[in-house]
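With one protein chain held back, the other chains of the complex are shown just where they sit.
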Amino acid sequence: MQLQQLFSPSVQHTLDVIGIFVFAISGALLAVRKNFDIFGIAVLAEVTALGGGLFRDLVIGAVPPAAFTDLGYFVTPLLAALVVFFLHPHVERIQAAVLVFDAAGLGLFCVSGTTKAYSYGLGLTASATLGLATAVGGGVLRDVLANEVPSLLRWDRDLYAVPAIVGATMVVLCVRYDALNPFTSGLAAVTAFVLRLLAMRFHWRAPRAWNRRSTVTEE
Amino acid sequence: MQLQQLFSPSVQHTLDVIGIFVFAISGALLAVRKNFDIFGIAVLAEVTALGGGLFRDLVIGAVPPAAFTDLGYFVTPLLAALVVFFLHPHVERIQAAVLVFDAAGLGLFCVSGTTKAYSYGLGLTASATLGLATAVGGGVLRDVLANEVPSLLRWDRDLYAVPAIVGATMVVLCVRYDALNPFTSGLAAVTAFVLRLLAMRFHWRAPRAWNRRSTVTEE
Partner (left out) sequence: MQLQQLFSPSVQHTLDVIGIFVFAISGALLAVRKNFDIFGIAVLAEVTALGGGLFRDLVIGAVPPAAFTDLGYFVTPLLAALVVFFLHPHVERIQAAVLVFDAAGLGLFCVSGTTKAYSYGLGLTASATLGLATAVGGGVLRDVLANEVPSLLRWDRDLYAVPAIVGATMVVLCVRYDALNPFTSGLAAVTAFVLRLLAMRFHWRAPRAWNRRSTVTEE
């Protein structure tokens, strides 16, 4: 429990809501691109923003999940959906900014997800895995509902999971060496955030399996 | 608990089984259209009929979910699968009737889902959301398994979520003002049912985001 209060509750809540908002924007934008109606936009915003945390809470037995007990968590994606609905040509124009915010959400969620899982008694590896799942799960659900191959899994996308894995690993190492505090947590989140920005800037990609039938060699 | 017994248990159970049956028919028909075999038909019937309630029960912590404790809930979709397997040209011919039954299922499930969630201690907004999820979740899972864009999210389908949202909202308003009883519950279910029928009759659709690249203007 103590672990969950790394930051003052209001600071933590504000960080969570920011992460939820930016993830919801990415879900709503995909919904617009897929030509969904306003309800489809709202659903995809909710799922993208809350799906990862929902999965984590079901796995650790934290029911009902935070997504259903905190009204702010539920309303935020609806606001994001409205913003996109009315302003999406502008939101698309600032796509680069959206990606920066999404990277911030990735950093925040991998840290808070890992911390929450550990505070529910899971082991270090399992906590880091759930931190990763919290950070990337919503995006995977978003892509599945939009009937697309999850961009998490595609080789032609800049590294997304690795920054979250690094952030989650830093958290569990801090736990292991009794050094988890607001500063080290913040450092883990910032590290994941910066790594993701660098991955986008320099188009870092992960290798694919060596494939003799492939004529493409973009590793 | 008291809330769950709006109707006598046997009446409630009968209503549930009817809703399960009609949703299962819609899943089985999609399976036939996708050229699945008899087991695929049975799986899609089960998932469509029970998926929404299963999700609700996992979220509210009602485990094992009703889908796995009530044999009638489990067997009903299998019967629907058999009906479709042997009679599907006839079932397709009465597609209009199937849609009417599906609308009835939508009305029944949004009310019973909302009520059950509230009886497990969730807030009003969360209860209504889970009522909606109970009503539409099975159909979303059906479409995901069939590798199609969920018809819930598509702009070119008549309103489906809105009637369920209205029904679920009526239930939580009744709870809020202490007016939930078999009559008001039934009214909420009938309202959702009739709204869905009207949406189909008059092809009510929800707006999409204004899209300057789109040449289509069917809003």
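Read from first to last, the chains carry the letters A and B; within each, the first residue is number 1.
By our rule, a residue touches a chain if its C-beta (ideal position, glycine included) is under 8 Å from a C-beta of that chain, and two chains touch if they have at least 3 such contacts.
On a predicted model such as this, the values are computed, not experimentally measured, just so you know.
Student: Have a look at A:A66, A:V83 or A:A161 and name the one touching the chain we're not showing.
Tutor: Answering carefully, the residue with contact to the hidden chain is A:A161.
Student: Per the definition of touch given earlier, which of B:A49, B:V111, B:A146 or B:L180 contacts the omitted chain?
Tutor: Touches the omitted chain: B:A146.
Student: Tell me where the left-out chain touches chain A, residue by residue.
Tutor: 58-61, 120-123, 125-126, 129-130, 140, 144, 147-150, 152-155, 161-162, 205-212, 214
Student: I need the residue numbers on chain B that touch the omitted chain, in ascending order.
Tutor: Residue positions of chain B that touch the missing chain: 31-32, 34-41, 43-44, 54, 58, 63-65, 68-69, 71, 74, 84-86, 88-89, 144-147.
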